[in-house]
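A single protein chain has been omitted; all remaining protein chains appear in their positions.
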Amino acid sequence: MRDVAHLAHVQLLTPVPDDSAAYFTRMLGMVPVHAEGGSVFLRGVWDYEQYCLQLTEAPQPGIGRVALRARREAALHRRAAALAEAGLGKGWTGGFGHGPAYAFTDPDGHPFEIYYETTRYQPPPDLAAPMKNQPQRHRGVGAGVRRLEHVNLLARDVGRCRLALERSLGLQTNEIVMHDDAEEAGAWMSSTIQGHEVIYTRDALRASGRLHHVAFWLDSRDEVLRVADLYQDQGVTIEAGPSRHTAVQSFYLYCYEPGGNRIEVTTGGYLVFDPDAPPVVWSADEWAGRAGWGHPLPVTFHTYGTPSADAQATDAATTREDSG
Amino acid sequence: MRDVAHLAHVQLLTPVPDDSAAYFTRMLGMVPVHAEGGSVFLRGVWDYEQYCLQLTEAPQPGIGRVALRARREAALHRRAAALAEAGLGKGWTGGFGHGPAYAFTDPDGHPFEIYYETTRYQPPPDLAAPMKNQPQRHRGVGAGVRRLEHVNLLARDVGRCRLALERSLGLQTNEIVMHDDAEEAGAWMSSTIQGHEVIYTRDALRASGRLHHVAFWLDSRDEVLRVADLYQDQGVTIEAGPSRHTAVQSFYLYCYEPGGNRIEVTTGGYLVFDPDAPPVVWSADEWAGRAGWGHPLPVTFHTYGTPSADAQATDAATTREDSG
Amino acid sequence: MRDVAHLAHVQLLTPVPDDSAAYFTRMLGMVPVHAEGGSVFLRGVWDYEQYCLQLTEAPQPGIGRVALRARREAALHRRAAALAEAGLGKGWTGGFGHGPAYAFTDPDGHPFEIYYETTRYQPPPDLAAPMKNQPQRHRGVGAGVRRLEHVNLLARDVGRCRLALERSLGLQTNEIVMHDDAEEAGAWMSSTIQGHEVIYTRDALRASGRLHHVAFWLDSRDEVLRVADLYQDQGVTIEAGPSRHTAVQSFYLYCYEPGGNRIEVTTGGYLVFDPDAPPVVWSADEWAGRAGWGHPLPVTFHTYGTPSADAQATDAATTREDSG
Partner (left out) sequence: MRDVAHLAHVQLLTPVPDDSAAYFTRMLGMVPVHAEGGSVFLRGVWDYEQYCLQLTEAPQPGIGRVALRARREAALHRRAAALAEAGLGKGWTGGFGHGPAYAFTDPDGHPFEIYYETTRYQPPPDLAAPMKNQPQRHRGVGAGVRRLEHVNLLARDVGRCRLALERSLGLQTNEIVMHDDAEEAGAWMSSTIQGHEVIYTRDALRASGRLHHVAFWLDSRDEVLRVADLYQDQGVTIEAGPSRHTAVQSFYLYCYEPGGNRIEVTTGGYLVFDPDAPPVVWSADEWAGRAGWGHPLPVTFHTYGTPSADAQATDAATTREDSG
């Protein structure tokens, strides 16, 4: 049953909140709508809700929370019950711009939440759009990203995370990379006809709870290329792309925001209309060398995540000492 | 309840089947997969089913059938029962490439059907794609349309048709143009997060059962512009566009195929993530002058449909004589 | 002999200099490099010289000056002599950012100048580009126009102006619209392989010295479409386009800047490699209905110029009184 409506927002952690905010506002063109308690909330041009990104100061970068919206009140409670039963539930909480949220983690420890009640965005006069069917006007600043598209989490055990989100949330899996040892290297999941909203890929460092990247949507490949020109001239480090992915066939451009998190701007990719579409399962051999247009991804793409594994180790040691 | 998975295919009627087939294969780049009984079945590059267009010889152009796919077997029977109860049902039938279909009409008399069982496309070797997640390879012929995007039907009473499809099929309405007399001039409906799959607009000639246009998807506005160049050089009559619509904010290019049916190639437009999104309701005043970028649509856009009203009148007279 | 290197810059007059400057900096993304005596000088991303637009406060909008750069010192003097001999010369003058300029008018009275010595742009650190072959970095603000592309002047007698610029400047004419009365309705001229740098079209109001529009370059049709979205959302009046021109086959989008001058953003169009290319001469019949993609241009496109003919009449009357 489709109880999840869509990926709603993410909370990103950054040790340099001012620099990160400058990246998201000037390079991606997002608009800050609210600030509280060390966090700033930012929106894309098409967000019907108030924001899709909460940026929060923290000692190290990484993912603070992945938030999903349920299709209705009953769906929220049905999912909360399933998550509790699966031993993943953390209990009810709240947050800016939406109603009660049920917090949980995936088996790798990434923090999630799901809520139903929300507040729709009401633009101030200088951001009101001429058309009734637009939540906000275009401003001509930076990329002008439209919305949050997907989040990619690193996991020690991709298959276990994938199964948990299928069972407890009802997400659909569209593609899987299955290594010869039957260990999954990647899984692309969605609550809608979009090819991906939540992606898991195997953490090469066998750390837990790390973020691979967060992706924002643009409307054309030409716009993505334009962002690459902007990044290059503004000194934003391009890690990979612009190029075409194998999975979902989307178009990508990856960089690091100043806080260290990997950020993608993306467009394209297929929609899944078949309600019974079986996942496309790639063997390691099939997957190897299948990068779109033959472009290899750099080594860092397969190793780097936030927080870095070193940072996590240090942090864990510190925490142990603290609690000791 | 979301019982309809997606708009599946349309049957178009044409008095010049060879010329129409040449348009769809050479200009739009569609691939014929089957022929039987005066019909040829054509597909877009991304169709997971075998086809999205059945082209059938007939004395005059127009819509032969709009076919929807149900999400599952039970959903199909639930909808068949609802349609029968609403007095719209016509009974069970079949068709190339799919299982049992329940035939019905909307209140304006347009023929529809809904089915669940289908056969997925298996490309011949020369059309097999290098990637497992592609149903077919690109061929570099004409527009290379990806799939059927939506169908726009003309109706005497838009509101009545809209309500029938909401109630009997569970489609969601995203936008409505409401004239001062509370008569609806247009309604944009969908079974997915796409902005539109079925559109009704008021038939200015007060005819019944006519087609406004059928739209096929391209991946970028640049590709749509390229098709405009191709149309111009190949003598295909451009009626309107390339430009940007007000409703759904999609990008459009309209022409007439040789049989006389209006065909759109389109891209862009918003996705509706809010599960409770209320329809955007435009008053006549709000709608007037709101054409995207200020471009007026030509008069024909508001009057021409297939079959032409004259042809219908003639045909009806002929039919009465025949049956007399 | 190719003595003119290229169209260098234009001076635009505006009664609302602050509003006009806001348009050119925020909508077009131009960078101010200098201000003096009621003028601000603005540049595009690719300008090797310091600026391509001088914006000057004046009682009414219009063209202040069209400046060309000569290929070398001797070429400048050769052209000055030819202009003087043709009775068009006004004498030597100067200006910000370049050396001695020879001022002249075309037969319709539009002010021009030609110079050779120039100063190349040296960006401040925050605008320096990472590549040695770029004059300036991309900033991600508004359209980000690259350079001045062409200027279109209205004239009572197009043919006379065309012949004057052919003879005295050595410009090449690529296209002419020739009405049945052998009166020219338009002429597209260039000093390079570009399709147009200076365009003359007939002034429907039979006024003199008016400006039709000034055009700035973008790199893709997708970028032009993006500017249309920006204009619409920011309340900039779109007069025509985005669409494709017949002449030169370029892609256009026209608006009015706050001062009232018509501004185009453009891309595409052919390059003329044939050194002996005869002009394409269109009869009125051939030209009629040949608008790219069948899009008609609005009536204002054929009548509106700056200053308005009324303003000119008033101004002339005022001047006579003043001098009386």
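So that you can tell them apart, the chains are marked A, B and C in the order they are listed, and the count of residues begins at 1 in each.
One rule holds in what follows: contacts are C-beta pairs under 8 Å (C-beta built on N, C-alpha and C of every residue); 3 or more make two chains touch, one makes a residue touch a chain.
Owing to the predicted nature of the structure, the values given are computational and were not obtained by experimental measurement.
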> Looking at B:Asp3, B:Asp106, B:Glu223 or B:Glu264, which makes contact with the chain not pictured?
Replying inline: B:Glu223
> Pick from B:Ala35, B:Ala81 or B:Ala129: which residue touches the chain that isn't shown?
Replying inline: B:Ala129
> From the list C:Thr25, C:Thr56, C:Thr105 or C:Ser220, which touches the chain that is not on show?
Replying inline: C:Ser220
>> Which candidate, B:Gln60, B:Thr118 or B:Gln232, sits in contact with the chain we can't see?
In response: B:Gln232
>> Touching the hidden chain in the complete assembly: which of C:Val16, C:Leu163 or C:Ile193 does that?
In response: C:Ile193
> For subunit A, which residues reach the chain that was dropped from this view?
Replying inline: 220-222, 225, 228-229, 231-232, 237-238, 241-244, 251, 292-294
>> In the complete complex, the non-displayed chain touches which residues of subunit B?
In response: 26-27, 29, 129-130, 134, 137-143, 220, 222-223, 226, 229-230, 232-235
> Residue-wise, where is subunit C in contact with the chain that is not depicted?
Replying inline: 2, 5-6, 46, 48-49, 69, 71-72, 120, 130-134, 147, 175, 192-194, 219-222, 246-249, 268, 270-271, 273-277, 280, 282, 286, 290
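The definition used in the following text is that only the chains that are shown with their structure count from here on.
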>> Can you check whether subunit A and subunit C touch via the same residue numbers (shared by over half) or via different ones?
In response: same
> Considering subunit A as a copy of subunit B, what rotation angle in degrees (nearest 5) results from a C-alpha superposition of the former onto the latter?
Replying inline: 180
>> I'd like to verify one number: the distance from the centre of subunit A to the centre of subunit C, where each centre is the average of its C-alpha atoms, in whole angstrom.
In response: 46
> What are the residues of subunit C that contact at least two other chains?
Replying inline: 220, 222, 229, 232
